[in-house]
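Quick one: this structure, given as structure tokens, is what I'll be asking you about.
As you look at this complex, bear in mind that one protein chain is not there, while each of the others sits in place.
Entry: subunit A
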Amino acid sequence: MRSYKQLTRKYLKASKKRTALTILGITLSISLISAIGLFLFWIQQAEIEETKQTKGAYHVMFTKLDSDTVNKVIHNPNVSRYGFFTIGETMSINEKVMVTEYIATNRALELLPTHVKKGRLPKNETEAALEEWLLKQIDPQATVGSRITLQHKQYTVSGILGNDVENQISNKGILLSKTNKIDETNASLLVEISEKADLEKTVNELKKLSDDRYVQLNTKLLILQGAGGDNEQAIGLYAAVAIIIGIVVISTIAIIYNSFQIGIVERIKQFGLLRAIGATPKQIRAVVIREATFLSLIGIPLGLLCGLVAIYGIFFASKLIANEALFATPPIISRNILLLSAAIGLTSIYVSAWLPARFAGSISPLAAISSRALIVKERIKKRKNRWISKWLGFEGMLAAKNMKRDRKRYRITVFSITISVMLFIVFKSFMDMAFTISEHPNESRNIHFSIVKDTPEAKGTAASISAALRALPTVDKVYEAYESHDFYAIIDKESELKAVQPFEGIYQPIDWPDGEKIMVEATINIYDSESLKAARRYLEAGNIDEQQLTKENVVIVIKNNEFYNDKTKKFYNGPIAHLQPGDEIYLEKDVGQRAPVSYKDAMQKVKVAAVVEDDPFHFRSSNPSRLKLITTKTVAERLLSQQKLQPVQWNIKLKTAESEKEAEKQIEAVIRPYPSVMLINHIDTNRKAKSSILMLQILVYGFIIVVSFIGSVNIINTLTTNILLRKRELASLQAIGLTNKGLKKMIVLEGVMYGTMGTLYGSIIGCGLSYLMYMFFIDVKQFSWQPPWTAMLIAGAAAVVIAYLSVLPPLARMKKEHLIEAIREEY
């Protein structure tokens, strides 16, 4: 040993278990912090990539420029890529499909929203890239390298682009081609700004070069890259994330503080001795701080590694689940985020080691010699807990007294349990809120193909198509979808909801013979039997029975609506009205004009048969703030006084998604005789949406597991040492006749009491933080806050159970030790 400083290493080695536990705590916290950071960065990058594909990679577009300004723009040193494009002629392929040619120079094609699925972008005038569905329309056999003819032009297909469902439904396709000469003054100029440049500044510079009318910004991309000015939603999300990271940091501090404080309390005598033989407080502090440094050196790199492993784990898991990369890019590891996580970790370690270090420095040298110095400081409050001794006996009373005996120890223990409980509650409620504001997957997500009619009027298709589709061996279910129909609905005054009242125009009072009623706008969707069966899974009240539904003029109410309110600039998410099975609704067909409705109109009465929580299928409605109703075809025909409603869409669910290609061929064969219908493939989009939700779940549950782990480590650490420190005292109790059973009861009760107190405080703070996060979340989407009861219950039960379990091993260890030795041991 060359210096007293090596004491640090020796101590850490001698108390391997606690050192390992502390390193584990540090590692978990750092990996949590870095994983959150890396994941968010990755999502942001993936979102940017996705936006480049859907909205284009350009930042600024000039729709009209003179050549002078063109020169200024393209020679701006901050411009990394640019190019011109013009919209060429629109050609028709057949009687329904039109195609528009986009001709571009330089690198404009790369900056336009394109997603090359196969091949590459065109390089000259004779090459073209176009959407898959469009290519099939032109030549079903064509692929990359084929030659196609469009009216008078010939192209070689250089690449196939991903489908745009909107384009497909509207039957208007896009063809990309390249040229070297373009009339710059008549073309639009796309500009991408270099990553190194100050984006916001450069955008403003470029904007000034031309008249505002001719400048278009790629707003979404700019916002994602941090140049969108103030964005309330982004701020809300960032704030929520900041709270989460803050909480992780606090818990890291709590763990490390605890671990150090305990380590020092255990060694009071040793520190006292060092002081007695002449170590200065500064030297003692240095010993403790060196311990912190050493632990950081191991824990932080390990934590960063775990963070990286977690991110790549998510990436590979998503590949496995989704069969393809869920995010537009593989994880992008930002060195800055790793450094920042390490810095946050290191700071919290030093902050948390500082107080125990100061405490160690202030240990009196007398601590080494007599225990009197310690006892003198302990102020014991005399209190009588009659009810505790009555309920829990002598052991309970002793436990309660012990708990409050040493304020410092009491505070540390309760603090660490509080932190753990709070951590769990906050994460759980963060997750719940995140799922509330994200899309709810419904049966539509399980649809693999849709067959869509061009016009609802196209006749003579319905029955034969349905039957033919159902007969296909690859097809599991066929759901027929119909046009939606708007109605005015009169409901009871009592069904009004306070939360909805502030939104203008949703409720309208109306006079009714038996008192005032209210009118709301409603939309009815028609379900076939198959769809009704699927809807049962969403049932909240009442029951769904097709026969009854048809016989009695009844409807099913979809409880939750979600709409954007222009005035509050916020989303509302929740019911429009409080409706229960058995309630009556009067309906009047809404023909588009806002005719005043009165009871004198020939209204039809329907009864609510059931309430489903969310849309079983994507609800077809003209306006998301309308009351959503479901009924059968027969009832709808009755309500509309219309005969033979025809399905407009067939949604097909395959037996397995693997049979995609085979099924596609079979379905195409079925619809070939009907020129007015087309096939849309949802497999890719649905898979993506489904797996992104699954990934979010995996991610957050993963975080919750880590967080629970951190919390448990914390509780175990504190309670274990709490007992070991009092070995002598407990042994004395045994010596004077406390049985093993009694001792166990006392200690277990103590653990449970700590658990209860910690849960109490943790729940209160956790609720507060949960509400705080809610305040940020409602910027993104409106919904109501509820105290996180489940989380509180789980956390409370877990804390008490862990508290119970963590006192068992030290008890067992004590049992093994000789009583006399324990009594003589000096602490």
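By definition in this document, a residue touches a chain if its C-beta (ideal position, glycine included) is under 8 Å from a C-beta of that chain, and two chains touch if they have at least 3 such contacts; residues count from 1.
Keep this in mind: contacts and distances are computed from a predicted model.
Missing chain, UniProt protein name, picked from "Proteasome subunit beta", "ABC transporter ATP-binding protein", "Putative transmembrane anti-sigma factor" or "ATP phosphoribosyltransferase": "ABC transporter ATP-binding protein".
Residue A:278 is the one among A:278, A:473 or A:515 that touches the chain not shown. Contact with the omitted chain, checked across A:364, A:560, A:659 or A:756, is made by A:364.
The omitted chain makes contact with just one of the residues A:44, A:270, A:553 or A:604: A:270.
Listed by residue number, the positions of subunit A touching the unshown chain are 1-4, 7, 10-11, 13-14, 269-270, 273-283, 364-366, 368-370, 376, 826.
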